[in-house]
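Here the structure is laid out as structure tokens; the discussion comes afterwards.
With one protein chain removed, the remaining protein chains of the complex are shown where they sit.
Order of writing sets the chain letters: A, B and C. Residues in each chain are counted from 1.
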Amino acid sequence: MKRQVPLIITFLIGMIMIFSFFIPPLEGLEQTCSLFFDVIAVFAFFLGGGNLMRIHINKLRRRKKDWGFSIVTLGGFIIMLAAGLLKIGNPGGIAASPTTEGALLQEIFTYVFLPLQSTMYALLAFFVASASYRAFRAKNREATILLIAAFVILLGRTPFGMMLTAWIPESFSVLQVPNMAIWIMNSPNLAGQRAIMIGIGLGVISMSLRLILGIERTYLGDESA
Amino acid sequence: MPSHPTTSRPSHPAMLLILFTFFLLPCIVLAQTEVGQTNIEGTPIVPDSEQIVAAPVTSLIAADHKYDDGEMIELSWVPSIDDQLVDGKVIGYKVYRLEDDGEPQMITELAPGSNAYNDQSVERGKLYSYFVSALSSNAETPSVRTAPIEPQREWLNYELLNVLIMALVLGGAVIYFIETARRGKKLFVRKIAGLEAVDEAIGRATEMGRPILFIPGILDMDDVQTLAALTILGRIARIIADYDTKIFMPVSRSLVMTAGRETIKASYQAAGRPDAYSDDMVTYITDEQFGYVAAVDGIMVRERPATVFLLGAFFAESLILAETGNSVGAIQIAGTARPAQLPFFIAACDFTLIGEELFAASAYLSGEPKQMGSLKGQDVGKAIAMAAILIGILTVTIGDSWDVEWIQNITTGLTEIFSTK
Amino acid sequence: MLDTAFSIPLVALSDIGRVISLLVIGGGLLWILIRSLRAKEVDRRIVFLFIFIAVAAPILFPITFQERATLIVKRVFDKVESSPAGSKVLLAFDFDPAMAPEVQPMADAFSRHCLEKGHKVIFMTLWATGQALLTQSLERVVRGEYPDKLDGVDYINLGFKAGNENVLNIIVTDFRMMFPTDVNGVPLDSTSIFDDVKSCKDLDLIIAIGGGKPGVKEWVLYIGDRVNVPMAAGVAAVVAPQLYPYYPKQLLGLLGGVKGAAEYESELVKWYPHLKERGTPGLRMMGPQTLAHMVVMAFIVIGNISYFISRRRERIQ
Partner (left out) sequence: MEHFALWLGGFLTLGIFSFLYKDNPWYKLTEAIYVGISAGYFVVVYFWDNFYSKFWIGVFPHKRLNEAGELIAGVEPDYWLIVGGVLGLLMLMRLLPKVGWISRWPLAFIVGATAGLWLINYFASFVMVQIQNTVTPLFGADYSASLFVIVGNIVVAVGTFTGLIYFFFSKEHRGAFGGAARVGIFFLMITFGASFGYTVMSRMSLLIGRIDFLFGDWLGMIK
């Protein structure tokens, strides 16, 4: 019961989902399933949110290192919950969408959440630079090719790419750096992307089949794996 | 008005030929469709002398849309002869529908030049007939009505038959090799560098006495890459349990937290060390992408893991995580099926599982013959893809220049096999 | 706030600031190069610092680089430039606020160029979220900078119509069917710009600006491929690679991202120097972009030098 039922559920649902693709009357099944998923995910939130609270309360109680910051996290979490669930300050009252402009929830979102999010995202600019400094080194043939492709594209994105190769006559304009960059994006890059995508498709088929057929069952707490 | 039952073959003969010869699978299926058709030309309403009257549309056909749940009727017609771009009298068309012989209702208005419309507001079990009016600036000329037609439900989408057959061929190949391997036939699988390194990476963490960080991507359980990450986690956690090293897995989804705990717990039980497992190994942080990244970055610099696994679905955060992991000197094994993020992992991590390798990883790590068999099945898919690309490009290139019919037929056949409509 | 304290000296300081920041970046890179010749690895925080300076300096002390239009951009410019005055040009603003930073500069450059040349411009959008942007940029660029141009005569704003590609499907044969009036409710029949325009066929050039769906692809498929009207496009950088295959047959030219806008602007100010004061946001954005790219490339070169040197040393030892 403990081990067989989940395997049977996975098998049945998996098979139904595969074949519903070909059976018009089952067209809506995909939406129904994603609806179920959404509902299950909300219930699971009790577990996740509960876990978050438990960890920080524990930190506080035991005065673990950096427990002060746990107060901040807990405070932020609870304020958002209260603001959103009770719709505090919502100009439309309790019936309005929780994200109505002017509601406390949305105000915090705009003035605290958004700057944090875009700054975190902007960190990428720095990491792109440090990664290319370290990674693009001609250690072997593969790495050299990686380096050259990246360099040509980078050069093609600056005015210098054009200036360096402006002397090349119009009839050979293909060899000008910006055009070479376009060509690389269009041909070899496309080829690589396609090979990767076909591979991914096949990999998904094989893994999904292993899951559906119950060959892969570690996630179900199978002890024999 | 008589209706002509017409038969239509969903597949091109050349496609069938190739399917037979290539895959030896039968697929002659005939689908029957009811077609209601007018064969009497419409007669215009007797015109006023002042009125500009356009000729009616002709050959109005209402047919059931094939291979659906009975939700659509397709209309097509030949536009009025007065529908011209220059000095045309027609300024548009109105489509009318009669439900179960009731009153005509206008369902849509179309631009001049239109010759088709799909009525998607129909229900099974009702009869519909249609007519189309050609509009001039001050008059309307209706066409003849179609015979009543009922939208039909079909039980199999024959348009996707080729997809079904190809999927069965591939699935069959995977299952065949799983079975072959189960029966004890030795199958060769080449080394995958990133996975060969797993043992060493875990061993390193043990030696250094530092934890292992496992990041399963930022998507939920409804993404297949997360599933792949969890299957790999199962294998890795087993080795970790044997080594008695610490694993820490911060996640951004509650469901992944639950599934992750279940997986690690099982691995520890399998290793015979259930007492060493604790729920605290897996922690939920936040569903928000960059909030999660901010916390994981913090964990990385504070806990200084010796080994970081980044496996699953990653977006822009891939590089932020990989660079921070690198800065604390961790060995990093990454893998994703998102082509856009692979370059960043390649640049910043020690080993990267590229696309397909991510999905093959758990089978590879398990070392079980039947799991390895499934990898061989995947290769059959690659062989078919390569053959199709080779044959397709050759025939389309040659057929284009020399006009040889049978070569062109192969091209068309191949295109149909791999079309997804 | 701090505005008054800083803005006055900044004007005088901007040249000095530029020189200093270039010196800092150039000198710093040289210093790092010398260090790496001695096979010393560079701390990543130094890389971070360089990126910050390379991006911040050109924003604080505007540094612009000379852009030279690539052929794919130049062909768009030449088409607008060589069309006789009074040609009918349609500008489609198919983008939303999120995409605007990247494509608004192009939209402005196209609008200015067409009005300078005396073309008659028809504005429209397929994006509900693009409506406000279209109105704003008309207010700012067209009415603000060309007050003598007349609505309905020299330009017209058709506004937004729902229906995505269906809208295109209809205006390919008849504008009035989809747009009986312009955005202000003025019937098209009473505007002189639409006197001899019935459908897209009667236009001389269509420029689609966007980056999502519906966007350039739809314009090409539903209009460009069906009627013989030259088409050009300006798109966000990420989607540009997907559109290259349409060039040069279905699209006579293509502007990709901020870089495309900057190239167009550089060509524009070359021919119309007085437009320089109106602002060249593309070129302004390209300043930090170019410097940052140069810094990244410089670090790649330095990284390789130090790698080769350390490898040679290992070999000698």
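The rule is simple: contacts are C-beta pairs under 8 Å (C-beta built on N, C-alpha and C of every residue); 3 or more make two chains touch, one makes a residue touch a chain.
This one's a predicted model, so the numbers in the text were calculated from it and none came from an experiment.
Novice: Quick one: which shown chains sit in contact with the chain that's not drawn?
Specialist: Looking at the complete complex, the unshown chain comes into contact with A, B, C.
Novice: In the full complex, which residues of chain B touch the absent chain?
Specialist: Missing-chain contacts on chain B: residues 163, 166-167, 170, 187-190, 192, 221-224, 227, 255, 258-259, 262, 285-288, 290-291, 294-295, 297-298, 301-302, 339-340, 342-344, 346-347, 354-357, 360, 375-376, 378-379, 381-382, 385-386, 388-390, 392-393, 396-397, 400-401, 411, 414-415, 418-420.
Novice: If you put the missing chain back, which residues of chain A would it touch?
Specialist: The list for chain A reads 2, 5-7, 9-18, 21, 30, 32-33, 35-47, 49, 52, 66, 69-70, 72-81, 83-85, 97-99, 105, 108-109, 111-113, 115-116, 118-126, 128, 132, 136, 141-143, 145-154, 157, 174, 183-202, 204-205, 207-209, 211-212, 219-221.
Novice: Suppose we count only contacts with the excluded chain; which residues of chain C make the list?
Specialist: Within chain C, the residues touching the omitted chain are 1-3, 6-7, 10-11, 45, 48, 51-52, 55-56, 59-60, 101-102, 237-238, 241, 257-259, 285, 288-289, 292-293, 296.
The rule is simple: only the chains that are shown with their structure count from here on.
Novice: Applying the document's contact definition, name the chain pair with more C-beta pairs in contact, A-B or A-C.
Specialist: Pair with the higher count of C-beta contacts: A-B.
Novice: Go ahead and note the Å separation of the Cα centroids belonging to chain B and chain C.
Specialist: 34
Novice: From the mean C-alpha coordinate of chain A to that of chain B, what's the distance rounded to whole Å?
Specialist: Whole-Å distance between the two chain centres: 18.
Novice: Would you kindly tell me how far, in whole Å, the mean C-alpha position of chain C lies from that of chain A?
Specialist: Here chain A and chain C have centroids separated by 29 Å.
Novice: Mind pulling the residue numbers of chain B that touch at least two other chains?
Specialist: Only 323 qualify.
Novice: Going by the contact rule already set, what residues in chain A reach two or more other chains?
Specialist: 128, 130, 132, 134, 136
Novice: Any idea which chain C residues touch chain A in the complex?
Specialist: Within the complex, chain C touches chain A at residues 42, 44, 47-48, 50-52, 55, 65-68, 70-72, 241, 244-245, 259, 286, 289-290, 292-297, 299-300, 302-304, 307-308.
Novice: In their complex, what parts of chain A are in touch with chain B?
Specialist: That would be residues 18, 21-25, 27, 34, 37, 40-41, 44-49, 51-52, 55, 116-117, 120-121, 123-124, 127-128, 130-132, 134-136, 146, 193, 196-211, 213, 215-216, 218-225 of chain A.
Novice: Once bound in the complex, which stretches of chain B touch chain C?
Specialist: On the chain B side, the touching residues are 85, 91-92, 111-113, 323, 327.
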